[in-house]
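Here the structure is laid out as structure tokens; the discussion comes afterwards.
Now for chain A:
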Amino acid sequence: MSWINWLPALVTFFPLLGVAVLLFLPREKTGLHRFWGIMATLPSLFFALYMYLHFDQGFKGLQWFQSVIWFQIPILQGEPWTFHYSMGVDGLSLPLIVLTTIVSTLAAVASLYIRQATKGYYQLLLLLETGMIGVFAAANLFLFFIFFEITLIVTFFLIGKWGFLGKVKAANRFLLYNGLGSGFLLFAMVALMIMFGSLEYSDLESRMGQVMGQLALLPPQIETTLWAVFIALMIAFSIKLPVFPFHSWMLRTHVEAPTPVVMIHSGVLLKMGAYGFMRFGVGLFPEQMKEIAVLIAILGLINILYGALLAIVQRELKSVLAYSSISHMGIILFGLASLNAAGLKGVMFQAVSHGLISALLFFLVGCMYERTRTTELDDLGGLAKSMPVFSGIFLVGIMALLGLPGLSGFISEFLSYLGLFQNYPVIASIGALGLIFTVVYALRALLKTTFGPIHERYRLLNDLNVNESVPMMVLVALIVLIGVYPDSLGAPMQVTLDLIVSRIGG
Partner candidate 1 sequence: MSINSEFIAFFILSVMAIGGAVFMINFTRVIHMALALAFTFLSIAGIYLQLHAEFLAVIQILIYTGAISILMLFGIMLTKNHEELKSSIAPWHAVLSFVGVAAFFGVLMWIIYQTPVISEPSDGEGWTILQLGERVFTEYVIPFELASILLLVALVGAVVLAKKEEK
Partner candidate 2 sequence: MIQTLLDFDLRVLAPELVIVAAAALLTIVDLLLKETVSRKWIGILGLLAVLVAGIFVGLGWGHEPYQILGDSYRIDDFSLAFKAILLFGTALVLLFSLSDKDTEKLEAESEYYSLLLTALLGAMIMVSSAELITLFVGLELLSLSSYILVGIRRKRADSAEAAWKYVVLGSVSSAFILYGMSFLYGLTGTTHLFEIQQHVAEIAGTDYQAFLYLSFFLMIVGFGFKISSAPFHTWAPDVYQGAATPVTIFLAVVSKVAAFAFVVRIVLIAFIPLVTTGVWNEVISWSFMLVAALSMIVGNTVALRQKDTKRLMAYSSIAHAGYMLVPPATMGFVGFDLFPSLVFYLVAYLCMTLGAFVVIEIVARRAGTYDMNAFAGLYQRSPSLALIMTFFLLSLAGLPVTAGFIGKFYILMSAIASTHYWLAAIMIATTVISYYYYFGFARQMYFRKAEDSQKIAVSWPTVAVVGMAVLGTILLGIIPDFFLQAFGQLDWVSGFSQAANSLGY
Partner candidate 3 sequence: MVVTSYLALSAILFSIGLYGVLTKRNAVIVLFCIELMLNAANINFVAFSKFGLFPDLAGHIFTLFTITIAAAEAALGIAILIALYRHVETAEADQFKSLKG
């Protein structure tokens, strides 16, 4: 127990300092807001990278683990129910924390088109970062839930205030759907608390192991309750991910939210669903997961094909990307359903990689919209002429989206499919059709935007400026890095994944 164990807390709460600083800045000084907004994300980024570099790749369990009793609920007999504040990092959370800090910083940089009420905007953005990092850094389900809810509330405001035309409706829908999801999570959490008396990840895992070990001896209600909890968790994260048919909230959010928020939303918030599936689905309920693996695989299949087919017929660029997210989340389900090392690694890779890719693409679309004032595919075209840098990066983004080898999207897709092929080759084969559809919609988006004859009104558009292209290049670099040298991302998660896989196998 040394001060270094407060590192996850430091990463999580540092942005709050920025919130405080912003509080004292005058309202009109937009430039100052921007400066501090961006600066405040940097310490977290720095600490996250520090953690990444100093991560003990051979260590089983949570590193930089810190646990403090927060409060206890007395009960009539026995030990009081104890709630901890505990944070720690392991192979599942570390990559996502790093992703979050990176995307957050870039989103802060990308917020240059937010022009009104910047003070509140950056405060919320920083609060959102705290929430997101907290979700991943928490080592206690209760704490996880709290951060989960914080992200929900903050995102509601970010969408509703700074979004596009239909923002209020989108914000409402976001709130209600996700509220429902967290309702399920709440249910599961309370039930787990009552069964196990603790919500620490470590306690949950060990007690779950005990219960599953002697399930035959226990009354049948226990098993029923476990199933109920498990299903509730699955639904909660299905809504977040989102899994068909819980996806309709996400489309509107993607279309209406301001660019940086979509970057974060698509880049990180959806990944909280994947993380939840990994941590609480596969990590906590391996036996149950095994039994519904087929179902998950089929849902994944539906997601992949449904999202892709719908993306093909969309007429608006952001909708294409939104549906493509659905399709790509299907790949995460594939990885989950496989329940083997390859597939689970695929899940994590897909979470990170899609986070980076969609952040990049939405940023690009946002920059484009600022210039063209439209995202309708039929109105666009030929932008490569006036905006070559934009087009080049967009090309890379689309290529990453469609899973081009050498870019991160391929590794994750490949691993997930590969994993599923071990257990459900037929489903995986049908799912492979998605690879074709992906190409179709991705190329359609690309070609309709940057290729073809240029419209007269776009002839004089400015290409990306440095503020825009540098963050994009960072994302591209990361996408390429993961694509070319996947172990840079995969190595830290190896031990944790092995542990999970061994639990599944055992």
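Note that in this section contacts are C-beta pairs under 8 Å (C-beta built on N, C-alpha and C of every residue); 3 or more make two chains touch, one makes a residue touch a chain; residues count from 1.
For anyone wondering why these and not others, all candidates are chains of the complex that A comes from, given by their letters.
For clarity, every value in this text was computed on a predicted model and none was experimentally measured.
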Of the listed candidates 1, 2 or 3, the one touching chain A in this complex: 2
Footprint of candidate 2 on chain A - complex, ascending: 69-77, 80-81, 120, 145-146, 149-150, 152-153, 156-157, 160-161, 167-168, 171-172, 175-176, 179-180, 183-184, 186-187, 190-191, 193-194, 221, 225, 228
